[in-house]
Every structure is written in structure tokens, then in C-alpha cells.
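Every protein chain except one is present and positioned as in the full complex.
All chains are identified by letter, namely A and B, in their written order; residue positions are counted from 1 within each chain.
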Amino acid sequence: MKHASVDRLEKSLSVTLEEMLASPHAFEPAVFSEQDVERTGMSNYSYWRSTFIAFRKRTFAMFLLCLVLTILVFTFVQPHLPGQYDPVLVNNNEMGLPLKNQQPNETFLMGTNNIGQDIWARLWAGTRTSLTIGISVAVIEAIIGIFIGVLWGYIRKLDFILTEAYNVLDNIPTTLVLILVSFIMRPGMQTIIFALSLTGWIGMARFIRNQIIIIRDRDYNIASRCLGTGAFRIILRNLLPYLVSVIMLRMALSIPGAIGSEVFVTYIGLGLPATIPSLGNLINTGRSLMMSPNLRYQLIYPTILLSIVTISFYVIGNAFSDAADPKNHT
Amino acid sequence: MFLYLVKRLLRSVITLFIILTVVFVLVRQMPISGYFPNYEKMSEAQIKNGLHEMKLDLPMHEQLFYFYKDLLTKGDLGMSRIYRNNVPVAEILAPKIPISIKLGSLSLLVALLFGLPLGVIMARNKGKFLDQLGTGYIVVIEAVPAAVYYLFIQLFGTELLGMPLINSPGTFTTSGNTAAWILPVLSMSLGNTAYYAMWIRRYVVDESRKDYVTLARMKGMSSGKILSRHVFRNAFVPMIQYIPTSFLNTVIGSIYIESLYGVPGMGGLLVDVVKRQDNAMVLGIVLLYACVGIIGLIFGDILMVTLDPRISLTKRGGNR
Partner (left out) sequence: MRDIILSIQNLNVKFSLRGKTLHAIRDVSLDVYRAESLAIVGESGSGKSVLNKNLVGLLDPNGRIDSGDILYYKKASSASRTTDESVRAESCVNLARLKKEKDWLPIRGREICMIPQDPMTSLNPLKTIGAQLYETVKLHHGMNARQTKEACLSILNDVRIDLPEKRYYQYPHELSGGMRQRIAIAIAIACRPRILICDEPTTALDVTIQAQVLTLLKEIKDKYHLTILFITHDLGVVANIAERVAVMYAGDIVEIGTVDDIFYTPAHPYTWALLSSLPQLCSRGEPLLAIKGTPPSLFKEIQGDPFALRNPNALNIDHMFMPPYYKISDTHQARSWLLDPRAPKVSMPAVIDKIKHLGGTADAV
């Protein structure tokens, strides 16, 4: 038997209404195919593929993503390129005097700073530091936040205690925690990552908790529970995949936040020691020199790079969360 | 309502207590050099004597007890040792508070005055040029660390207005010398402006889609009237919950801005005493800032209750 739709296609090519009406077959019953019926409303939809397609359409975000990836790769490649200076080496001239505040030239692509270190090298080393801080904080925050948020949202007995704890913790200005922890602990990468992670997870946990409470009692999860699926499996299979996009959005947004906090802590004198170049360190050094207009390049280069990185993460995060929303899928 | 307020205050007091205790204990972990202006030159006995005088040799819980006793009975925050030797912290802070309040409230006001209309305009032109322009502003302000754009405003703003980069002491007072306040207030309001614009835009867009707006349009009401009589108010109520956060933002901003422009408020002072490791001062300022944050939270809650009839505070939940 011929498939009904093929049959139809063949016929439809040239026939006019008059011809059709004249045809003896016009009013014969057509083949009714159950398969065809079901096919009318079906489409082959894949969530992640659609997300990817939707994201790819956002050319600006896509461009920034490539840019950030390039920057990230370059921070690791840069020290191994020929003719690069050590970021902490104080460069001296033939007489053994430091080459201080050299304007950008052929030897020093972006000039030197007030003690004669190569700004180009420091810039990339600093970006590496700042990105490390940002990504570490985002990952730690996500791990702690998801863990506590899932417990908080899924185990009803914990809800009261954790909510009360949240009410207290959330009232503490994070900046103060940041300042205090940096004040008490020895300045360094670990301190900054620790201080930022200390407060960052709270928001993530709260967010996960709210989302879990919303979807926990959706019918499909109740059905799943009734069928005897264990809590762990429900969380892993039914709840978390649903939250992947929002978790990634929050992670993307906490990276610029962490990078900014590093700049802030460094400004108030609690940041990384000068031996570890970071964007905060560079900007802070640049700031102290901004009184003299011809030295402003020392402030401007790091701020431009920092702005590119932070804006990129922000825009990519938002574009991704839009793309991950099934409402924006075709 | 009254009962709610009592509960709310009680919770805030507990919060404050926890914050203070934690901060107190943490600060006590600091090297003891932070208590003596000329630590290096002091002998063992002198140090021991000094510690005893400050009750620092007592066990932690006793120290804590004395700290709260002094704070609650005398309003005593202890003595500054390094920033200014043997001057009560409260005495140092007192004149600085009004200046910080002026800076903070002016910037909040400016943020509301610019942020709300900006957000409404963006919502009404959703997807069009004005909206994209506003979104661009929000993205830059939200993504770029304040620490960075504050610098540029200072750098180019002072040039533009022909003002000194570093202000001489006595520039910022609670009255007069308006021009000097422009840049600090403006810089500080930028973050909150973006924040308000972003949220009011989102809420106006959300509210505009609701059925009650459809019904209002069905009545034959013009969209201008619907905006002013229905949408704006309804969009503003959930906005209130962001007021506490903007208080906290203001705290962060003020620490940085005050120190940048040399505004003699608490924020600049905090940076100063942190750098100089004056433990008692740090504790005192943190206490004040925590209070500001918590007052902001309570303030936001009360506003929310007065504006939204659905939230009943005496009963649990309320019918949303």
C-alpha cells in the first residue's frame, strides 16, 4: 500500500480544483494513516542543540565568548612566547639603574611601571591571576551553594533552620566580611578566594532552594516519587538538569564580581602582595600615578583588559541563560 | 503590625549580636601589635601590662562580656590606639556619621530620580533603541567593577569640572560647598541607578503583561494613565525589596568613594584604620555599617507592608 502522504504529494503537483472535481477518485475515501496523524504535531527537538543554536544566533555574545577564550588561552601561552619579560623582574639599563616609567616602546610593548617591571608581561600574568580567582570562586560557590541549596530545598526539616540562618547571614554586608577576612588572614590568593567564597554561596544556595521548592512538587516529580524513585536520583536526574542553565548564569556572573572584589580589596590595601601581579595590583599602581597625564597608560591598559573580561562574562552569561530558556527555542 | 515590628527588630538584634560577636572574636585573632602604636620599642612587661589594662589577657567569653557591657551601658566602643592614641572610638566616629549619611542619602535620592524614569522609559520602548542604550549602560555598570569606573569618573570628572583631584581637608561638610559633592554623589549613585533601572524595567514589563492591565485597557483607559495608576505602583512594590541591597551597595560605595575623594566619613576611615591595623576602630565601624545594612532591611520590609495589602504580617504568608 502506498503511503498516504507520498500519494498526496504526487497528486498535488499540477491538478486544479476543476480537474480534481472532475476526477472520479476525488470523493473516494483517502487512506487514513495513524502514523501520519501523529506526525502532524511532532518535531525532533533536542534541548542542548536548540540552546546551542539559539546562543550561536547572538553574534555579539558569540564574539565575546571567542574573545574571552582567546584571552584565557593567551594568558597561558604568553610566557612561553619568545622575547617576553618576567612579570616580576625589575628591568635595569646598562648602568644597572631600573628602567622606571618607560613609555610604551619597541622593547616594552606597554612600557614599564614605577619600578621598572614590564607592564605587558604583568598585564597577562595579572589577567591569569584574576581569572583564576574568578573561576575558582565561581566553582567553589557553585559546589557549596548547590549542595546546601539542594539539602535546604529538598529536606523539609532543614528548611526552618536554614532559612533562619539565611536571614542572619544575608544581613551581613559581604564587603565587611571581605575586609575582615582579608584583614585577619595573610594576604594572598587563598585568602581572597576563601573570603569571596565565604559569602558568595549564600545567594546561590538560596536560589537553588527556591527553584527546587518550585519544581520539587511538580507532578512529574510526585509521579516519580510514587514510582519509588529515591530522593538522590530525583535530585540528580529530575531537578539539577533543570537548573543547569541558571546555575551556569550565576557562575558566569560571579566571575566579574570576584574580579571586581579583588580590585577593591587591593585598593584598600588588603589584596595580593605586589609580588603576585593581578589586575587589582596593576590598577592600583596605575591609580597612584594618574596625577601625571603621561603616565596614565599604566592605568588605562589594565582597566581596558579588565573591562573586556568582566563585560564579556556578564554578557555571555546573560545570553546563555536566554538561549537556555526553551521559550526562545525554535 | 506592631507585633511584626517587634519580631522584626528582635531578629535584627540577634543578627547584629551574631555579627558583632563573630567580628569581635575574629578581630581578637589579630596580632597584638595592632593595639600598640609603638609595639617594637616596648618590653615584654610593658606589653603584658598593656594587655591586662585592655582586658585582652582574659578568656574570650569574658572579653566578650565586658565588650557588650561597655557597649550597652555606656555606648562605649573601646579606645582607638593607633589611629589616634587613647581616644574613644565613639568620639572619633561621631562627627563622621552625618557626613556619611549625607553622602549615602543623596546618592540614593539621585539613583531613584534617574533610575526609575530610566527603567520605565526602557520598558515602554522594549527592544528599541532607547532600551538597548539603557541596557548597555546597565551592563557596563554591573559588569565593570565600581573600583574601576569610580577612578575614571574622578580622573575625567575633575578635569571636566575644573576641580582638584585631591580635595583639601574641610571640603566636605554637612552644609555648603555643593560643587565638591557632585562627583562623589554621582559616582556612588551610578550603581544603584543601574540597579533600579534594571529591576523597574523588568517589573514594568512583567506587570504590563498581566490580566489586570488588559482589563484596564479594555475599560478604554489610555496607556499613560494605566502606567501611572496601575503599572508603576505595582511594579514599584516588589522593587522595595531591593532597597536594603542598595543600602548595602551604598556602604560598599561609600568606603571606596570617601577614601578616593577624601570625604571625611566612616568609609574612608575604615580603609584607613584597616591599613593601620587599629582593631578597636575596625570593630566600631563594622558595627555601624552592619547597623546601616540592617536598618535598610527593616525599612524595606515596612515599606513593603504599607504598600502591599496582600502581605499580612500578623498572619503567616497571606494570600498572594
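Just so it is clear, a residue touches a chain if its C-beta (ideal position, glycine included) is under 8 Å from a C-beta of that chain, and two chains touch if they have at least 3 such contacts.
Nothing here was measured: the structure is a model prediction, and the numbers come from that model.
Since one chain is left out of the picture, which of the remaining chains does it touch in the full complex?
The chain that is not shown touches these displayed chains: A, B.
So one chain is hidden, and I want to know which residue out of B:185, B:216, B:240 or B:266 touches that hidden chain in the complete assembly.
Once the missing chain is taken into account, the touching residue is B:216.
Using the document's contact rule, name the residues of chain B that touch the chain not shown here.
That gives, for chain B, the contact residues 210-212, 214-223, 229-230, 233-234, 237, 307-310, 318-320.
For chain A, which positions touch the chain that isn't shown here?
Residue positions of chain A that touch the missing chain: 4, 8, 11-12, 15, 17, 20-21, 23, 25-30, 32, 34, 36-41, 330.
Operating definition for what follows: only the chains that are shown with their structure count from here on.
Rounded to the nearest whole Å, what is the centre-to-centre distance of chain A and chain B, using the mean of the C-alpha atoms as each centre?
Measuring from centre to centre gives 27 Å for this pair.
Which of the residues in chain A come into contact with chain B in the complex?
167-168, 171-176, 179-181, 183-184, 256, 259-261, 263-264, 267-270, 280, 283, 287, 290-291, 296, 299, 303, 306-307, 310-311, 313-315
In the complex of these two chains, what residues of chain B are touching chain A?
Listed in rising order, the residues of chain B that touch chain A are 11-12, 14-15, 18-19, 23, 26-27, 29-30, 139-140, 142-148, 151-152, 155, 165, 248, 251-252, 255-256, 259, 270-271, 274-275, 277, 282, 286, 289-290, 293-294, 297.
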